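This structure is in structure tokens; I'll ask about it shortly.
And now, subunit A:
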Amino acid sequence: MSALTSLVRSTIGKKVVMGLTGLIMVGWLVLHTTGNLLIFAGQDAFNHYAHFIQSGFGVEPQLLWLMRIALVIAVGAHIWAAVGLTARNRSARPVAYAGGRKDAATTYAARFMMGAGVVLLLYVAFHLAHLTVGAFSDHPVMPTTFSKVDAYANLVHGVGVPFVGALYILANLALGAHLYHGVGSGLQTLGADGPTWTPLKARLTLWVPLFIAGGNLVIALTCMFGVGVLIDAPDPAWVSPH
Partner candidate 1 sequence: MKLDSRAPDGPIETAWDRHRQAIRLVNPANKRKYHVIVVGTGLAGASAAATLAQLGYNVSSFCFQDSPRRAHSIAAQGGINAAKNYQNDGDSVFRLFYDTVKGGDFRAREQNVYRLAQVSVNIIDQCVAQGVPFARDYGGLLANRSFGGALVSRTFYARGQTGQQLLLGAYQALSEQVGAGKVKLHSRTELLDVVLVDGKAKGIITRDLVTGEVKRWAADAVVLATGGYGNVFYLSTNAKGCNVTATWRAYKKGAGFANPCFTQIHPTCIPVMGEHQSKLTLMSESLRNDGRVWVPKQPGDMRRPRDIPEAERDYYLERIYPTFGNLVPRDVASRAAKRMVDEGHSVVAGGAGVYLDFRDAIKRLGHDVVSDRYGNLFDMYERITGDSPYETPMRIYPASHYTMGGLWVDYNLMTSVSGLYAIGEANFSDHGANRLGASALMQGLADGYFVLPYTIGDFLAGEKAGFNDTAHAAFDEAERNVKGQVDRLLGIKGKTSADVFHRRLGKIVWDGCGMARTKESLGKALTEIPALREEFWSDVSVPGTGADLNQSLERAGRVADFLEFAEVLCRDALTREESCGGHFREEHQHPDGEARRDDVNFQHGAVWGYEGEGNAPTRHTEPLDFRYVHPSTRSYK
Partner candidate 2 sequence: MKVNLRIWRQKGPDAPGAFQDFSGVEVVPEMSFLEMLDEVNRDLEAKGQEPVVFDSDCREGICGSCGAVVDGTAHGPGRQQTLCQLHMRSFQDGDTITVEPWRAAAFPVVRDLMVDRSAFDRIIQAGGYVTARTGSAPDANAVPIGKPEADAAFDAATCIGCGACVAACPNASAMLFVSAKSGHLGLLPQGQPQRYSRAEAMVQTMDGEGFGGCSNHGECEAACPKGIGVSYIARLNRDLLRAASGAASK
């Protein structure tokens, strides 16, 4: 058997899949969050950014689809590997410790990976329906009409709804936890260790979730409680397509 097939078949192969796909998604999330933060630069900047993405990064609209497909595959593979490994891990300990097993090193984040993963999956579905597809136009979830062009307004109004905002907050807490264990774990699986990588890994483990989940949390909180700050001069130009 070649080294590659043997790796793919091993548990470690599945973990490498998890690690690689995880890192792809982290990369996407960093971009996405950076873009989201443009909300603080005003409606104009934010909507231009949204258009930039929709136009396939200003290059070719198909690119967006390519990226979406890549992300779907990453998510699918991530889930496939996770389910396989979890099933395996369950069967590796068929009888639990009757007197309990005390955790000595692991974190809640690590223990909650599967749970957080499921939460995130549901959240992504809702989020896409909510702010990408616009499935809830004029619905209490999206109190205004969903606009195809004013992504800024969609976000501000959509997330400004208290229980929706709360949902985003919860989901991002789960995301933070998932990343807190996932980033370090993925890097470890990919063999990142040593005088350069060990400290870097520790820093990334902290800063990546802080940036992504923290950034989104700030946005959600602002939409909920600081709308005034955001929409102080709504630009009529974005009300209808130009």
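By definition in this document, a contact is a pair of C-beta atoms (placed from the backbone, for glycine too) under 8 Å apart; a residue touches a chain by one contact, two chains touch by 3 or more; residues count from 1.
Selection criteria: all candidates are chains of the complex that A comes from, given by their letters.
Predicted model, so just to flag it, every value in this text is computed and none were measured.
Enquirer: In this complex, work out which of 1 or 2 touches subunit A.
Expert: Candidate touching subunit A in this assembly: 2.
Enquirer: For subunit A, which residues are in contact with candidate 2 within the complex?
Expert: Per the touch definition, subunit A meets candidate 2 at residues 3-4, 6-12, 14-16, 85, 88-89, 91-106, 110-111, 113, 181, 184-185, 188-194, 198.
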